[in-house]
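Note that one protein chain of the assembly has been removed; the remaining protein chains are unaltered in position.
Take a look at subunit A:
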Amino acid sequence: MRYFLRRTAFFVITLWAAVTLNFVIPRLQPGDPAEAIVGQLTGQGPVDPDQIRAVRLMLGVPDTSLLSQYWDYLGSLVRGDFGISYTYFPYPVTHMISEALPWTLVLVGVTQVLGFLIGTVLGAFAAWRRNSRFDSFVTLGSQFVGSLPFFWIALLLLYLLAFLAGWFPDSGGHAVDVTPSWSWAFAGDAIYHGILPALSILVTAPAGWIIGMRNNMVQSLGEDYTRLARAKGLSVRRVALAYGARVAILPNVTGFALALGGILGGTVLVETIFDYPGLGRLLMEAVGARDYPLMQALFLFITIGVLLANLLADFLLGVLDPRVRKEAA
């Protein structure tokens, strides 16, 4: 029990640190959001000073002290009020995030779970058939593919399958004349538009898990307890899954949680390349436009997401591996 309490306390402290950093960092950036918006609006033409004045009044560009801004910030976080997006005024930040969240959640969720499953299964097979032709193909192949940056794969897919072959749309989350709604027609269209972004993540996603799983399992298969299991005459399947794979999968579970942060970072690139309407593209835009409220909320969401995933992984590890609980206690 103490293990779980300690993990939770650690989570709370990290969360506070993240929340505070999240407040400080955007404020260190140079620039003035109201000017940025006016600049965006008028492109390169003359900017009417009356317009700038109106925008300033509207956005209430903060000129109070940092401390009182911080206090207000904490208060509104507790209330779940993330303020109004500068870029999309008067739409609240929560509206923008709730619009983008499903896209990223489905894209990242589906590809990562698939990637993890495929990688783990392939890795386990490779370890079981160690030094077979399958093993060397999978191991070498994943090492090669895993070293490719996935924005590069995204560009390649975009060029080959969208521009050259024309099989898939080159950008967007849905067709131009389809308005999002709860219908099969929209779902089909959204899946069609999601295939290329998903594919570009999925090509590299299993690579890390394959290598990790294979190496762990090769080791666990060589342990004394596995030899004992074999000697006892247990079925091959039982030995492979319950003795080899169960132990080998533990580091992968922790790795999965840790990898989430990096995956979200990569999603920014993929979503930007495919102009996919998810959190990554929204984040990119918020940073470019110095949209403080939107930036803060997005960073916070991502941080909390990663922290929560880590907490869950820690808990799961405690459940899967009794040794961890003992050591901590």
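Heads up, the rule we're going with is that contacts are C-beta pairs under 8 Å (C-beta built on N, C-alpha and C of every residue); 3 or more make two chains touch, one makes a residue touch a chain; residues count from 1.
Heads up, the rule we're going with is that contacts and distances are computed from a predicted model.
Hidden chain, UniProt protein name from the list "Molybdopterin dehydrogenase", "Peptide/nickel transport system substrate-binding protein", "Protein-export membrane protein SecF" or "Disulfide reductase": "Peptide/nickel transport system substrate-binding protein".
When you scan A:Met1, A:Val176 or A:Val236 for touch with the missing chain, the hit is A:Val176. Contact with the undisplayed chain is limited, among A:Ala127, A:Leu202 or A:Ile273, to A:Ile273.
Across the interface with the omitted chain, subunit A contributes residues 30-33, 35-41, 44-55, 57-58, 84, 87-91, 96, 99-100, 151, 155, 158-159, 162-164, 166, 169-180, 268-269, 272-273, 275, 277, 281-282, 284-285, 289-290.
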